[in-house]
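Omission of a single protein chain aside, the complex is shown with its protein chains in their original locations.
Right, subunit A next:
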Amino acid sequence: MPGGAEKQSELSEEIEAFVVRLKRGGQRPRSEETARQTLGLLRKIIARGRWGKAGELMGLIRKEGQRMTVAQPSETTVGNMVRRVLKIIREEYGRLRGRSEESDQQESLHKLLTSGGLSEDFSTPFAPLRANVIEAINELLIELEGTTENIAMQALEHIHSNEVIMTIGYSHTVEAFLKEAARKRKFQVIVAECAPFCQGHKMAIRLAEENIETTVMSDASIFAVMSRVNKFPNEEDSFHKFVSPQEALPFTEGEILTKINVHCPVFDYVPPELITLFISNIGGNAPSYIYRLMSELYHPDDHEL
């Protein structure tokens, strides 16, 4: 089957290109974009890959997923999408084996704890599995498309009139969120510029274009206005990503560089205990409820790829 071999090599070339893109990571694509690309690639692997049983498919996805995750460990989106797909395969397989969806949904805490004993071997081949999984991934893609809008739709529930909102840097989602709220309510936004990249400036300009009262300030004065701030919407793409210190201290600063170390983290880490509310596309959740969300979206066996 020469056509098959060709397709295979084409596919591996695509995977290679994606991995390389992740590694170079120069242009910092939005996480939504990364998620869509990952899913698209995984879909291709499922459609074109050689597998007969669900177990083989999962092995394949896991193998490729691992390569992609390792390529850019700070980009958590990739790993999460791989886990979502694995979960989808499990569900579809379970459905084909006749396990009802309800029983799966009703997994209780007790069941979660004992789930180790119930592990499946995924060895029964089902012909419609491929089509079903691809269908489910397509649904997931559609869901992704609407993520930003879905989150923005909830804006009115969270932002009230005359509140002081603070945000830092630039985020597409936060921008949409605030703009949506501004259509009905009037509030004030403070943007910290987020040196040394200063994406905060871009954010402020975009918000000001929508006639939102916006103030830009330097990162150092955040503490001074913190007491006035009511809400702090922020988006975390990834963390623990250090880039070249060039932005913080230019390379031209000759002699001083031989004596000091410069670090330039791209993202700040916000410890979970400081977060009061997670807003996802399906609604706001308290941090204490996140574990449940996780178990719905990901299977515990997949946490370690």
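Here, contacts are C-beta pairs under 8 Å (C-beta built on N, C-alpha and C of every residue); 3 or more make two chains touch, one makes a residue touch a chain; residues count from 1.
Rule of thumb we're sticking to: contacts and distances are computed from a predicted model.
J.: Which of the following is the UniProt-recorded protein name of the chain this complex doesn't show: "Translation initiation factor eIF2B subunit epsilon", "DNA-directed RNA polymerase core subunit rpc40", "Cullins domain-containing protein" or "AP complex subunit sigma"?
T.: Protein name of the absent chain (UniProt record): "Translation initiation factor eIF2B subunit epsilon".
J.: From the list A:49, A:245 or A:284, pick the residue that touches the absent chain.
T.: Considering the complete complex, A:245 is the one touching the chain left out.
J.: I'm checking contacts with the chain that's been left out. Which of A:12, A:138 or A:218 qualifies?
T.: A:12
J.: Out of A:60, A:153, A:257 or A:282, which touches the unshown chain?
T.: That would be A:257, which touches the missing chain.
J.: Footprint of the hidden chain on subunit A, which residues?
T.: Output for subunit A: 9, 12-13, 16-17, 20, 23-26, 70-73, 240, 242-246, 250-255, 257-258, 261-264.
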